[in-house]
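A single protein chain has been omitted from the complex, and every remaining protein chain is retained in its original position.
Chains: A and B, in written order; residue numbering restarts at 1 for each.
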Amino acid sequence: MTEEEKQIIRKYNEHRKSILRSTTEPRGVRILLIALSVLFMSLFLFVPLVSIFYEAFRSGAGFFLRAVSDRAAMSALRMTLLATCISVPANLVFGLCAAWCIGKFQFRGKSILVSLIDIPFAISPVIAGLLFIFLFGTNSLLGIWFRDHGYRILYAAPSVVIVTIFVTFPFVVREILPVIQAQGTEEEQAARVLGARGWHIFWRVTLPNIRWAVLYGVILCNARAMGEFGAVMVVVGNSPKTNTLPLHINALYQGYADPAAPFAVATLLALMAILTLVLKCFVEWKMSSAESDA
Amino acid sequence: MANLRGQKKFVSIVPPGLRLVERSVLPGFKLTMGLTVTYLSLVVLIPLSGLFLATRHLTFGDFCHIMQNDLVAKSFKLTFGASLCAALVNAVMGFIVAWVLVRYRFVGRRLLDMMVDLPFALPTAVSGIALAQIYSEKGWIGQFLPIPIRGTPIGVTLALIFIGLPFVIRTLQPAIADIDRELEEVSASLGARRHQTFLRVIFPTLSPALITGFAMAFARAVGEYGSVLFIGGMIPGKTEIMSSVILSKLYEENGQVPASAVALVMLAVSFGILLLINLIQIWANRRFALAN
Partner (left out) sequence: MSIEVRHIVKTFGTFKALDDVSIRINTGELVALLGPSGSGKTTLLRIIAGLEVPDPTSGPIFFGGHDVGSQRIRDRGVGFVFQHYALFRHMSVYDNIAFGLTVKPRKVRLPKEKIRERVMELLHMIQLDNLAHRYPSQLSGGQRQRVALARALAVEPHVLLLDEPFGALDAKVRMELRGWLRRLHDEIHLTSVFVTHDQDEALELADRVAVMNNGKIEQFDTPDNVFHQPATAFVMNFLGQVNQFRGRMAGKGQVRIGKHRGRPAEMVLSRKNWTDDGAAAIFVRPHDLKIVRKPIEGRLCLPAKIERIHSAGAHVRVDLISENNENLVAEISHLDREQLRLEPGDSCYVTPTSVRVFDLIEQDDLVEQGAV
């Protein structure tokens, strides 16, 4: 490199720096902020996540396998899957219905309806559980009716399912609604003019446009359904038979089991969480590329 | 038949302003609306009304008496104090992280961005035991700290920071991305230094999103139970938060009324925050939207 070229490059870099200086932060500040963010996120997010796996395998792989495959863990897994498999589809159907009528029609009281749908987000899980204690409790009409007819709701599987539906209620609709509103109704009207019937319009026109948002909502809904703790704890009380995975972790942690046991079970849920994050990323990428295609 | 129905629609004499639903050629309004309202009522509204029914025997005097109970009052202080601290830490750190994620390009940015949602995705019981473990006296982080974390209000706050972090970051990120670069350029052309641009142009533009994120993190922290249970231990009078008070009251004899009283306060706070967030959004839309 000749002296002249070097000088040109030096001058250019100076120039570049001077311009960047006025529209971005100085280099030192940028590095400091990045370092601070990485450190903070590592301490608060990475370290806890890694520690789960570390603790789980501390007593050896054999112990880990026994802990995750013992009868109580299996029963808890079954209960979690039961609650998830009912609440996610139920909220999916509701989410599609609600998004269709809110997103495609103009009517009075719409904003009230939207606020009502948001209620479970605002309510603390413990209070959510409490609501169902009152609803099906021994003093309530419903509670008495169910007891007289021989159904057990509280402290049994039905209440686990119901309370899970409650806490995951807004997840799907919240994700679909903005997308369906942004789409407008032109495509559906065009389909209508071309003679398509209701189901056809939904199936062939609307759903393809919102499919990633639906998946996104389902992923979030699923993560919350599998992981709900406080609300389920309230309605289940101390009955080990109806423990879900999070409750089983709690029982192991509070009990006299090996300290690695709750972490072993927790790895199942942590894996689910990691899978959720990866899927979420994938769907976000899909959604943004679908948006830029449009 | 279809034709007849079409004609009937045309002679409707309801003036447009009074019509409940605007006419649309799309089908399915009645069906989906019916299902939505039914499901909403069954799952949310009826259970919610149950709480208010349960408190019908609660007199104002009783209510005050319950609130003045030493343990209840202490749990109030802890819940709101720790939630406020956690939300403040989240607001500051969340702002930095969101800024870094949107504005800077560095190795591992995507991974960091993905990890932001971990507190949403990880069940609270799992994050609870993990936090309790690493902050215990022999834990990975706890062993380096001069003061105990487990079983103290600091532990409670740490757990609340963990679960509230994504709210601030996720509300700020789109707001930062939406900032018009031209605003910063114009500010520089007018002679402002970078910190002046930040304080006087960027920060005020982001403040509605920041307040919204802060309020959401705070609301979530007030209602949190699972992650606090393990690290805090719910020691009555020390690390017991309101959610836990509700639970322990429930197991007492005639505990339903006090439990519902505490729950009412929490509900009022939650709805108050929800209202606040909506008001901020309306205000910000009015002030900041440059509708053409």
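Following the convention adopted for this analysis, contacts are C-beta pairs under 8 Å (C-beta built on N, C-alpha and C of every residue); 3 or more make two chains touch, one makes a residue touch a chain.
Quantities reported herein were computed from a predicted structural model and do not represent experimental measurements.
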Contact with the hidden chain (one of B:105, B:138 or B:286): B:286
Full-complex contact with the absent chain, from B:190, B:235, B:268 or B:282: B:190
Residues from chain A at the interface with the omitted partner, ascending: 8-9, 11-12, 14-16, 18-19, 21-23
Contact footprint on chain B, counting only the chain that is left out: 180, 182-183, 185-193, 196, 200-201, 204-205, 286-292
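Methods note: only the chains that are shown with their structure count from here on.
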Intercentroid distance (Cα basis), chain B paired with chain A, Å: 14
Chain A-touching residues of chain B, taken from the complex the two chains share: 20-22, 24-29, 31-33, 35-37, 39-40, 43-48, 50-51, 53-54, 93, 96-97, 99-101, 103-104, 106, 108, 110, 112, 114-131, 133-134, 139-141, 161-162, 165, 181, 184-185, 188, 194, 219, 222-226, 229-230, 243-244, 246-247, 250, 256, 259-260, 263, 266-267, 270-271, 273-274, 278
Contact footprint of chain B on chain A as seen in their complex: 21-26, 30, 33-34, 36-38, 40-41, 43-49, 51-52, 55, 93-94, 97-98, 100-102, 104-108, 113, 115-120, 122-127, 130-135, 137, 139-140, 162, 165-166, 169, 185, 188-189, 192-193, 197-198, 201-202, 220, 223, 226-230, 233-234, 245-247, 249-250, 253, 262-263, 266, 269-270, 272-274, 276-278, 280-281
